[in-house]
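The next block holds one structure in the form of structure tokens; read it before the comments.
Heads up, one of the protein chains got dropped from this complex, but the rest are sitting where they should.
Coming up: subunit A.
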Amino acid sequence: MSKSACEICDLNGATTLKKLGEVSSKYDYAIALAGNPNTGKSTIFNALTGLKQHTGNWPGKTVTRAEGSFQYKDNKYKLIDLPGTYSLMSTSEDEEVARDYILFGKPDVTVVVVDAGRLERHLSLVVQIQEITNKVVVCLNLMDEASRHGVEIDVRGLSRDLGVPVIPTSARRKEGIGELLLAIDEVATGKYVPEQKTISGISGESRRAVSELSQELLAIDAELPSVSWISMRLIQRDESIEDALISGILSDKITKEEIAPILVKAAKYHDKLGLDYADNVAGAIFGQVTKTVKSTVKVDAGQRAFRIDRTIDKLVTSRTFGFPIMLLLLGGVLWLTIIGSNYPSSALSNLLLDQLYPFLKEGAIQLKFPWWLSGFLIDGVYLATAWVIAVMLPPMAIFFPLFTLLEDFGYLPRVAFNLDRLFKGAGAHGKQALTMSMGFGCNAAGVVATRIINSPREKLIAIITNNFSLCNGRWPTQILMASIFVGVLVPNQLAGTISTLAVVGIVLLGISFTFFTSWLLSKTLLKGESSFFTLELPPYRPPRVLQTIYTSIIDRTLIVLWRAIVFAAPAGAVIWLISNVLIGDKSIALWMIDALDPIGILIGLNGVILVAYIVAIPANEIVIPTVLMLTAMVLGDASLGEGAGVMFEVSDGEIATILYQAGWTTLTGINLMLFSLLHNPCSTTIYTIYKETNSAKWTTIASLLPVVFGVIVCFLVTRLWYMFT
């Protein structure tokens, strides 16, 4: 779709759009963005509000409601981005969020975002929403993709047929946004009144049942929203709706006594009409939609784009290549991340530690800071922060864009498709593959993503095992240990490859633990039937490489880095304090290290590592700087640092020298890699788990189980190691 003259002209609506970001003040109209999963709702939300909701090419990317605002002409609008939903009858947790808002949030306009290339499916939601409200605007998104697929749409005819404004857009290129705004404005302000529609083709008996119940409901509360829908659900005996009516959540005018006879009547209809009722409604909806599509859409089925999709799927899900391709992509992403971050990491550490650090120290002397203040601020807070930036920023700046490219291309759901059989064998849900993949970025995000799993049992399994996805915060530890202790075992040219393989090995071990733990849980604490699994495989979408790199660095990398810094600064302070505050003749840190050393040694680690993991509960990112600072302190060698708890060398060679001096061996390095995979989640993740499960018991289990595994595995590895060396 090329830009029309109207789109670039000054009178174009988009020029009067003011993105206001988050909702801050009063607004005149509330606009809901509804639609099937993966149609570009969040992309439109971002275009209108200037906010940065995550988008991605798989159904279920958005799982909670997000709000933002914008001004258009003289009015302020609140915009609500909803999770995707296939229908208003759905009952999964994320879809319910959308459903409830559409039904009971009373938005002034509901914008239904549909995929122009898949109208038969997506219009069925439009029809259902029209049954509730006439204030509907249909946003015909993904027009660029539709025309690539040879789909031609008679937009005017469609609008006439549906009786609502239909606006073609390509949200990713921001085309059609101006027209969309204009339509929203006209419907919101009442300048354009869309038609009131009802679904045709529902049998007389079903219709009568609905209208009878609706009338009785309206008699006890004339303002009850979405009555015909409520009646439909009552006939289908939706318990959550029955409860909402009885308890007065849906309407405070309705009393228990008044509603009881209506429920009885609904139950009678249920028995009489039975499952045929649901079939009848769905059949009518799809029948009506098919008719509309037949008269307004032309498809050239022989299109190349379709064939390309089929060919790619044949390859990535094939018996022979499906799994090797997955491994190759995983290894490739890790390899690029590890190799690629080498140089920028050392450049950053040179700048922040070799150049800026002495400069700051000098400045503190000039300003006559007392030793403890300059120690606390510069050796503690500054050094830890600088460290985290130097080791975290480069791998994240490489990993996130690569991951996002795969995600936008549409590969992730194929991983879920390939792995489902294994998850089923472990008693878990196939969509756990998606939440597991999200975990490689951040476990807290992975835990939130589990809302796409309907069954509470399988959702819990996914939550508890998410920590076995090696999150980004733990990568620096893995990469450093792999290059110092594993890479050195082979000739120089091979070091990079072997270190990468070691990290890939850890990631794969994590995945095996995911399967093993899922299986264990489903055989013991979380026994139960496997639930209904459906997964939509979205079309492949060529990612926009430059934009992806830009947004994933700006939105994701910097946010995660900021979090790391927020935790690193106070941790640096704590490390400096425990290293410098003495109790008796020893610093607090030394007391702790000495106390934990025997346990540490027993499992092939040491006291320093265990103390580091205690200090680093807030964020995994700071484990390595903590380990190094404490090691420098223990060694107490002035040539290594600037006194107790100060550590500023970052070149691998120097770190290696220090660690070997402190008694580390290849075993310590390998065990640290294992322990970094298998230990408690960070505090943010623990908190997220609590919010998602609402249960102290499951939060405790999710937090402790990995530590137990970690201790056992490290212990066994240590025993084996000594048996053979």
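Just so it is clear, a residue touches a chain if its C-beta (ideal position, glycine included) is under 8 Å from a C-beta of that chain, and two chains touch if they have at least 3 such contacts; residues count from 1.
By our rule, contacts and distances are computed from a predicted model.
K.L.:
Leaving aside the chains you can see, what is the UniProt protein name of the one that's missing? Options: "Hydrogenase maturation factor", "ABC transporter ATP-binding protein", "Ferrous iron transport protein A" or "FeS assembly protein SufB".
P.N.:
The chain we cannot see is recorded in UniProt as "Ferrous iron transport protein A".
K.L.:
In the complete assembly, which of A:T64, A:Q215 or A:S318 touches the absent chain?
P.N.:
Reading the full complex, the residue touching the unseen chain is A:S318.
K.L.:
Of the residues A:T49, A:T62 or A:S124, which one touches the chain left out of the display?
P.N.:
A:S124
K.L.:
If the hidden chain were put back, which of A:K18, A:K106 or A:R421 would touch it?
P.N.:
Within the whole complex, the residue contacting the unshown chain is A:R421.
K.L.:
Considering the whole complex rather than only what is displayed, give the residues of subunit A touching the chain that is not shown.
P.N.:
86-87, 89-91, 117-118, 120-121, 124, 236-237, 275, 278-279, 281-283, 286-287, 310, 313-314, 317-319, 322-323, 417-418, 420-422, 424, 430, 532-538
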